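Only a single protein chain was left out; the remaining protein chains are all shown in position.
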Amino acid sequence: MSEGSLPRFSLFAPADYRYYIEDLEPFLSEESYVRYKCKVEVSLAKVLARRGLISGSSAKEIEEACGRVKAEEVYAEEQRTGHEIIALVNMIRARISDEAKPGVHKTATSYDIVDTANALRYQEAFKQVILPDMVSLEEALIELARNERDTLQIGRTHLQHAEPITFGFAMAWYVSRFGNTLLKVGTAAKSLTGKFSGAVGAYNASNLFVDDPEELEKEVLAELGLRAMEVSTQIVQPEALTDLMHYVASAFTILANLADDMRNLERPEIGEVGQPRGADVSRSSTMPHKANPVGLENVKSLWKNVMPFMVTMYLDQISDHQRDLTNSASQRNVSQVLDLFDYSVRRMTRILKGLKPHARNMVRNFEMSGDKIIAEPLQLLLSAYGHPNAHEYVGKLADKSYETDVQLNELVLQDQSLSPYLSRFTARQVELVRNPSKYLGIASEKAEKIASKWQQRLRDAGLA
Amino acid sequence: MSEGSLPRFSLFAPADYRYYIEDLEPFLSEESYVRYKCKVEVSLAKVLARRGLISGSSAKEIEEACGRVKAEEVYAEEQRTGHEIIALVNMIRARISDEAKPGVHKTATSYDIVDTANALRYQEAFKQVILPDMVSLEEALIELARNERDTLQIGRTHLQHAEPITFGFAMAWYVSRFGNTLLKVGTAAKSLTGKFSGAVGAYNASNLFVDDPEELEKEVLAELGLRAMEVSTQIVQPEALTDLMHYVASAFTILANLADDMRNLERPEIGEVGQPRGADVSRSSTMPHKANPVGLENVKSLWKNVMPFMVTMYLDQISDHQRDLTNSASQRNVSQVLDLFDYSVRRMTRILKGLKPHARNMVRNFEMSGDKIIAEPLQLLLSAYGHPNAHEYVGKLADKSYETDVQLNELVLQDQSLSPYLSRFTARQVELVRNPSKYLGIASEKAEKIASKWQQRLRDAGLA
Amino acid sequence: MSEGSLPRFSLFAPADYRYYIEDLEPFLSEESYVRYKCKVEVSLAKVLARRGLISGSSAKEIEEACGRVKAEEVYAEEQRTGHEIIALVNMIRARISDEAKPGVHKTATSYDIVDTANALRYQEAFKQVILPDMVSLEEALIELARNERDTLQIGRTHLQHAEPITFGFAMAWYVSRFGNTLLKVGTAAKSLTGKFSGAVGAYNASNLFVDDPEELEKEVLAELGLRAMEVSTQIVQPEALTDLMHYVASAFTILANLADDMRNLERPEIGEVGQPRGADVSRSSTMPHKANPVGLENVKSLWKNVMPFMVTMYLDQISDHQRDLTNSASQRNVSQVLDLFDYSVRRMTRILKGLKPHARNMVRNFEMSGDKIIAEPLQLLLSAYGHPNAHEYVGKLADKSYETDVQLNELVLQDQSLSPYLSRFTARQVELVRNPSKYLGIASEKAEKIASKWQQRLRDAGLA
Partner (left out) sequence: MSEGSLPRFSLFAPADYRYYIEDLEPFLSEESYVRYKCKVEVSLAKVLARRGLISGSSAKEIEEACGRVKAEEVYAEEQRTGHEIIALVNMIRARISDEAKPGVHKTATSYDIVDTANALRYQEAFKQVILPDMVSLEEALIELARNERDTLQIGRTHLQHAEPITFGFAMAWYVSRFGNTLLKVGTAAKSLTGKFSGAVGAYNASNLFVDDPEELEKEVLAELGLRAMEVSTQIVQPEALTDLMHYVASAFTILANLADDMRNLERPEIGEVGQPRGADVSRSSTMPHKANPVGLENVKSLWKNVMPFMVTMYLDQISDHQRDLTNSASQRNVSQVLDLFDYSVRRMTRILKGLKPHARNMVRNFEMSGDKIIAEPLQLLLSAYGHPNAHEYVGKLADKSYETDVQLNELVLQDQSLSPYLSRFTARQVELVRNPSKYLGIASEKAEKIASKWQQRLRDAGLA
């Protein structure tokens, strides 16, 4: 533990220099943590005063003092007392009159303050910064889905060419997945609760002074805009934060998936999307011709740090009896995990805004196996018109096409044994055989539909 | 891959012999998986017939054939064809007329069947078996919370004695945590969806035959009681199952926490709960006097297998482009994970039903530090009545009490410097100092309240 | 728990039907586990007889009885007694004379048998099956490295084209990584130890009968070809098995890496390797033209199951005091984890043996950016010959080449400002600018060197 300021580059954790999001400082730094704990002490004092348990002037003194407490002095005092909250309380008391002193922290146990402060600051970090950032990313995805709704692309499964889609449709998949998870993150963040039930959760201390300690708890938390959990021990039920972090992990995994897809589409042999050079596409130190998608790689890489933190979260759900403290140090890392997530959301948004779909290359790749694509509709239609063995037969024709380099369409149209069936095809069905790029299903409509739906949903949720 | 039946003890996975839940066989075995895939093919055939895309008699033939397909033959056929769903379709076709053959699997891609069958069987496994088992456990917890609402116990933090609670209150903490998670499991299970959008999700194939392929999808899924996801690729959005498995992991972690607590309360030095000898408490092979809580240890141990599976779930959320198949083998393990969870829920229920709280030992342990417990209310009250330095002063008295073996109450009542404050205590406040076991806050009321609330909530949710 | 044989497809765990390796049954099945525990009891009896602590005829009776004990009866007896080892001992005793009965399990505690049996069967599973399978994979890699040592391929970093290598060189990277890990797996397997130190590790029971209980332990373990750990409690030190499983996880990760690389090289746009159709490359159920690399996908997928098991291993390193039993159920899953690993090693070996490098496509892809590749040597040489700003200047020329579609070589040779430097190039250096495919470093030599080295190393280790 050390004081003062440390040169930025003496630090160990990249979240503190390389991936530091300044907008999150008011919520996630140690200084802000002290600030939030003070807020909680102030709310308590106000309610105690309102109830006549301390004087109004004491509450005012406490409020003023709380506005001036700094992390540095609290840490110094903790060195002396060995206790984070005793240190905080001492620093508040040091600033107020002897009359007001006993009113500080009255009825509270440390974790009434700690858990409530954390619930509040995480909730606000999501509301003020992280959720809006996620919304910006969602909007960038919506825009891509809409703009590219008609851009023909080969759909891929097993990394192989499958059937036609549009690039906008491929983006709609992410619009929907990320959108759904975004809303769950929002709900989970709102579900964080505080507590004011004392050292073992039975309101032992507060019940000394009031007959309705659950009411007292509600009032203190209401001051902060929080609700109470229906029962707590020394700590709030850990499941609420675990759920929130799960949705963060899940949302981040969707980003990792998207980053992989885009990096692969940028391979020189594929070339379906590109990015401008800049912070997200860098040169090699020795190969001046290269354009490396470092931004996308960075998103994937930070996901590898954040996802396994879920194991920590599950481990921290276990606390012996009315709690042990083995979740304390580990949970202090929630801050940097949220920072890394938010950093990645912002970076991905910037990348998507600069992303250049290369429609021409998409057509080129499509045409590589364009004729083969008719294999599916063909076997389905042949079968529908009574061919006894269509899947296998078309498979053989496809093999023949690979071997002979004759287009599959041609082989089909030349095949005498197929003409009885082909003659029953409708005009639209024949057209599909001739021009596989029409075999698009409802890709375009779906892209548009999902884009519109989510634009609306963000509005309905008050997020856009 | 191998056929026929294998001696039970030739197996590798303990979920298949030691922890096998027979009631889950209809949902989670490979045989049941084939059965569910057949169900999906039947629903498709019915809807196609209703729409006039295949004949009614074809649909009937398909339905009858599907009722007779067995995993063993599908596996044998897969050996030949190298494809699980082609094998299934062949086995259906082998049983029906040539006219009916083209109607099988028409418009569908493999994962229309696979993902839909999985959504359905997991949903039903939860509805029929796992959720009811979770409800039984919740009810056992409720009963303990209510029955022991007034049983005095020392509350523990940091594994040290803190303040009084009741054993029922300690159980109420689990009633609420497990109850909340149970409801989330239920909601997440209902959120699983199927899909019928074809090989890349754009309804390419079904759109060959119908103009409203999304409607067709809805109809097929409605036959099964499922909804469709708003957009899919070859696969459903993986987040729904990931969320469900997260809540399973979280519920299991609560069990692990409870198992730890009970194992510790059964330590001979503590002795606050006991269990009858039997399947969950075994003798040592060499130490005939010992009673080992192997049931509780088993629950904790299986949790160590299940929890890390979440890493697999997150990894499986990532699938390249419109999907790769790298989630296929790994997701086949969902079955045994659910089995191990259900096994543990049942075992814990049995343990809780046999659990014997030892109220006398709870009192004995309480009294070990009973007098010290007044330290908290005392310092709070002294402070409230104007003592300038109550926390520190009482701390010193407590130290003195440890050193001299004189009860803290006595030291307090003898202490001249405290009498000005003590004289202002109300009768109830004095009583607390004399009899620390009254310093219970609202532990009993809370235990009862939570028990009643959750009994009602289970009823409201149609679960009890 | 259930008896008899169960239809194969009533099972939950795919390791028991779909990915079952019959060769591992003698080591990893529950039946084999009973067999190994019997082996340990036999060794104990032999040593006790040799020491005169039981009669020679007792030892013989025990040996004969042990040869006939079956898992099924042990399980039935465990149902009655609630204890796995008591059940085993009873089944042995049931087969022998009253005189011999007290000699069974004499001085031993359950985990003397369990831990020793596990060490032995895992060690033998590695020696007999898993290591030889890993060696076959290593040999397939060596062969590819050697055969393709001169096959030009573009080296890729960031998924972008970087500099020339050969395909054999790319394989040598895996030869070395997998080879090194294979040797570590071998060493770790040999490091597994047994124990015979009794219920808490202090030889309390054996010291009743002998004065040199550590010697007794050594003798019993020597019968089995095992060593003792320097100190144990009820259990062996868990680190040895954790280390072994770490190396398994690490080796599996290398397979996953290789599978990813190959799947990507099989993308239709890249086409640098191919596989014959068959069990590892399957058709789509609806798209008869497709060839899906399902074998490679399967390897990656099973890795997602196995890797997170390391979290279980770390959790199982923690056991309270002289041990709790919370590692028992979880460690029973080691069997299926090893099965899945071995299955994947075999599958990857088969895939590599069928792998077809497409040298022509490698050249085609190389040529896509062949001219750009000279950027690196060019800037290095220009700089070496005094160009003040070579990296930046060449970067600009590369950009110009992209924009104008004029080959970078041409632009360079035409550039007047460069001629003073170019004139100082050696003949070989000029050749590199003209023909970038010569810019191969020592790729071929290295491929050969690594291949030879590892062939030798396998021989030196007695593995080939």
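To keep things simple, chains are lettered A, B and C as they appear, and every chain counts its residues starting from 1.
Methods note: a residue touches a chain if its C-beta (ideal position, glycine included) is under 8 Å from a C-beta of that chain, and two chains touch if they have at least 3 such contacts.
Quantities reported herein were computed from a predicted structural model and do not represent experimental measurements.
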Displayed chains contacted by the hidden chain, counting the whole assembly: A, B, C
Residue in contact with the excluded chain [from C:N118, C:N264 or C:S282]: C:N264
Which of A:N327, A:T349, A:S369 or A:Q429 contacts the chain that the document leaves out: A:N327
Touching residues on chain C - with respect to the absent chain: 53, 86, 98, 101-102, 106-107, 155-159, 162-165, 169-170, 172-173, 176-177, 180-181, 184, 198-209, 213-214, 229-234, 237, 239, 242-243, 246, 249-250, 253-254, 256-257, 260-261, 264, 307-308, 310-311, 314, 317-325, 376-377, 380-381, 383-384, 386-388, 390-391, 429, 432, 439-443, 446, 450, 453
Interface with the unshown chain - residue positions in chain B: 157-163, 263-264, 266-270, 283-284, 286-294, 297, 311, 365, 368-369, 372-373, 375-376, 379-380, 391-392, 394-395, 398, 401, 408
Where the unshown chain meets chain A, residue by residue: 1-20, 22, 24-25, 28-31, 34, 70-72, 75, 81-83, 85-86, 89, 105, 108-110, 198-199, 205, 263, 277-279, 281-287, 292, 294, 297-298, 300-302, 304-305, 307-312, 315-316, 324-330, 332-333, 335-336, 339
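Following the convention adopted for this analysis, only the chains that are shown with their structure count from here on.
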Chain C residues counted as touching two or more neighbouring chains: 263, 283-287, 292, 294, 297, 311
